[in-house]
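Removed from the display is one protein chain of the complex; every other protein chain stays in position.
Should a chain be cited, it is by its letter among A, B and C, assigned in written order, with residues numbered from 1 in that chain.
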Amino acid sequence: MTQSPAITVNQVAVAYDSKPVVSDVSLAFPAKQITALIGASGSGKSTLLRCLNRMNDGVATVSGEITFHGVNINAPQVNVYRVRQQIGMVFQQPTPFPLSIYENVIYGLRLRGVKDRSLLDQRVEESLKQAALWEEVKDLLKASAQALSGGQQQRLCIARTLATRPEIILLDEPTSALDPLSTNQIEATLSQLKKDYTIIIVTHNMQQASRISDWTAYFEQGKLVEFNQTAQLFINPKEERTANYLSGKFG
Amino acid sequence: MKNWSNRLTGPSPESRCEAHGRWITRLALVVIAALVLSIIGFLLCRGSRLFLTGEGTLSAFLLGTNWDPGHQAFGAAPMIVTSLFVTLLAGLLALPLALAVALATTEILPRGAKRFLQPGIELLVGIPSVVYGLVGLTILVPLTRKLLGGTGFGLLTGAGVLFLMVMPTMTSMAIDALEAVPNQLRRASAGLGATRWQTIHRVVLPTARGGILTALIFGMARAFGEALAVQMVIGNAAVMPHGLGSSAATLTSVLTTGMGNTIMNTPENDALWSLALVLLLMSFLFNLATRLVSRKKG
Amino acid sequence: MKKIELQNRLATILILSLAALAALIAGGLVGYLLASGLPHVSWQFLTGSTKSFASGGGIFDQLFNSFYLVVLTLLVAVPLALLAAIYLSEYAKQGPVTTGLRLAIEVLSSLPSIVIGLFGYLIFVLQWRLDFSLLAGAMALTILNLPLLTRACEDALRQVPQLQRQAGLGLGMPKWRVTTKLVLPAALPGIITGAVLSAGRIFGEAAALIYTAGQSTIAVDYANWNPFAPTSFLNPLRPAETLAVHIWKVNTEGLVPDAAAVSSGAAAVLIITILIFNLAARGLGKLLARWLSR
Partner (left out) sequence: MRNKFFLVLGVALVALLGLGAWQAHGTTKVTKVTNVGSTALQPLVEAAVPGFLKHHPSIHVTVQGGGSGTGLSQVAAGAVDLGSADVFAEQKAGIDASKLTDHIVAVSGIVPVVNPKLGVTNLTSKQLRQIFTGEVTNWKQVGGPDEAITVINRASGSGTRLAFEQLVLKGQSPIKAQEQDSNGTVKQIVANTPGAISYIALPYLDKTVAALKLNGVAATKANITTNRWPLWSYEHVYTRKQASPAARAFVAYLQSPAVQRHLVEAAHYVSVDSMTVRRDANNQLTRVKGGE
């Protein structure tokens, strides 16, 4: 690793009520790379992802340190909204708001009080281009976002996240509700985006992890088992449990 | 480093907006809580006067069967029994029909049916209780007279009018409860080869049970508190009922009839407030019981 | 297999016939009221004012008062119930306090309206010196409608998918913004249904108003738009008799010879008014949803 990590997780444990879901995870996510979090359902990978922009606030108790630019984001004086503006999130299912495509993209900016029309126009075009949606929707910016197909909606959600210019984008199984064609398009988009953004993606699809990610972390029962460059981890896993999971053996 | 820690900490328009929102919703809740608690406190205070002044005893009030406040007889048992019975009867009559309408609109009939139903239900809710009472007097009382003999005034007629009054509210809430059942569940059940009835019976109804119980509670609560309409058809005589056709009086009807004719802070008036307190306590117990039942099974 | 299908068919028939029975009862009721009331409704009846002892009185004042009281009450009750519902569904943690509060609110719904009316009389009318007034009536009716309204709002809010909230939060929006901008517009149809049902109860309520808004109307000036003027029709501090109270009064202590006609005519007018009001409220709700989500 030549660059300093984008965000660092140090001895993090998460519990719902008093039931632990993630325990003692330490991990440094490399900047401007795609990191995939894999593991069986309930392994705690989604929970960890949601901790990275404090989406677990009020839902679970998080201990340990999550450091972003030297700041522990769970510190009491930290403003959660500013963290989330720097670390965006895209969810399993497309979540377009019941508005036009244009309004969806600039939603975050509008709320921040940006009024400059030309800046907004420019952001819409940029973000949609980055999300590889511009060509398909440039003539229907005023149309309702809910008329788009599932794949288009998900790319719109990515564009919406991009429009606020975050540093890190968290994706929680972004293609699990999509068909293979749309999945391909999203993957291509993500590969393009890593030039400018740090991307952390939770996926159940191991091919997807191996196709697009630079780094992969394997989780089992709330613990980080192995973290390595994707090629290494998939071809030559150091841990037996990783190897078992990758080859479809459990227990 | 310094730069970043500045960028991520301290208040922002967002955090101010959030604090503002929390504050305003909490304020609303405090206002409501204050209102509710002051009413409850008010009733506790007024309702216990009869016993505190020594004019009546609690046991004589709850178990006595002679209600004649003008002559220091404060036995509220006949009204308690009547209120409970009439409410239960109305609820039990209304529930199947309300549920049937709700099932028909959400599970069987095409979606358009709801459009006609909803305004209809809302209309029925808005008809003043006096009008329900008049309808009861001109239609239900003669009907009961033919059916059971006697005067036609009595428990059954009272329950009938209440049934008419609570059915719309219950239907509307039952529809909401059924609509809250996710469609995936229905599809999953149908996908397993279940018939519509099996899906309703094994998936939809169990899932919506909490909501249906709430509909029942709200419907019966309204029946419990209704006065003007019942008073016109139940015979309004404070005696222990001995059959479906016998005249009786509910807590609310006695309360409403007597309130305007008694002087405040006299035992007669205090006894009426005690009736109101009983009403409050009974519906409290009733709510609590329903909650426990739905929690145990759900 | 055969048995299951037979069972299915029987159950369907049973449900449909029970539903048809309910519809028949309800339809018969409304039809009966309209049929017995509409013949007495005339332009003069709608626009005239009440007479004390002679026949031929109208109901214009009462009709307007009903409308105004519904508006005033909803103005007080809906924000209060909605904010409380937002707190209960979005902010509050499940615990004994919220459960207790919910229970208390629900228990409130079974209090007879005359008790609420007397409470309103002793507190609002006397203690707070509001006199017999629309405002005192609106506050009593607010109490009466809080349980149903809070419940309806809370249910409506809860039915908005969690994902929509998360999407907003993920963009760095504060929860309050997410609630007002995303959740509220989506929940609006449910909230409107609750409000419309409450409006129905307000239109039909009499017992709670007898001691609060009063059962007589002062002569008001429909040309005076200043809500502070004592005789203005918009003054919320004037006593006002609503249509339902009028129906009650005519039936109980009416001295007019045509009491039965006035009562049934007023009931028919009330039914039609509620219908119009509800349709208008729904239309308005659609506009509001569009406006809120912008």
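The criterion applied here is as follows: a contact is a pair of C-beta atoms (placed from the backbone, for glycine too) under 8 Å apart; a residue touches a chain by one contact, two chains touch by 3 or more.
Keep in mind it's a predicted model, so treat the numbers as computed, not measured.
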item: Contact set of the excluded chain (shown chains only); value: B, C
item: Residue among B:F74, B:F153, B:F224 or B:W273 that touches the chain left out of view; value: B:F153
item: Of C:I210, C:A244 or C:A289, the residue in touch with the unshown chain; value: C:I210
item: Residue of C:G120, C:P147, C:G170 or C:G254 touching the missing chain in the full complex; value: C:G254
item: Identified contact with the non-displayed chain, of C:L16, C:L34, C:L103 or C:A229; value: C:A229
item: Touching residues (missing chain, whole complex) on subunit C; value: 52-54, 126, 131-132, 210-211, 214-216, 218-219, 226-230, 239, 249-255, 257, 259, 294
item: Residue numbers in subunit B that touch the chain omitted from display; value: 68-71, 134, 137-138, 141-142, 151-153, 231-232, 235-239, 247, 249, 256-266, 268-269
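Assume only the chains that are shown with their structure count from here on.
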item: Arrangement of touching chains [line / ring / star / complete / other]; value: complete
item: Cα-centroid distance, subunit A relative to subunit B, in whole angstrom; value: 49
item: Shared interface positions of subunit B, touching two or more other chains; value: 14-15, 18
item: Residues within subunit C bordering two or more other chains; value: 172-174, 177
item: Touch list for subunit B against partner subunit A, complex; value: 1, 4-5, 7-15, 18
item: Subunit A-touching residues of subunit C, taken from the complex the two chains share; value: 163-164, 166-174, 177, 181-182, 185-186, 293-294
item: Residue ranges of subunit B in contact with subunit C within the complex; value: 14-15, 17-18, 20-22, 24-29, 31-33, 35-40, 42-43, 96-98, 100-101, 103-105, 108, 118-131, 134-135, 139, 164, 167-169, 171-172, 176, 180, 195-198, 200-201, 214, 217-218, 220-222, 224-228, 251-252, 255-256, 259, 276, 279-280, 283-284, 286-288, 291
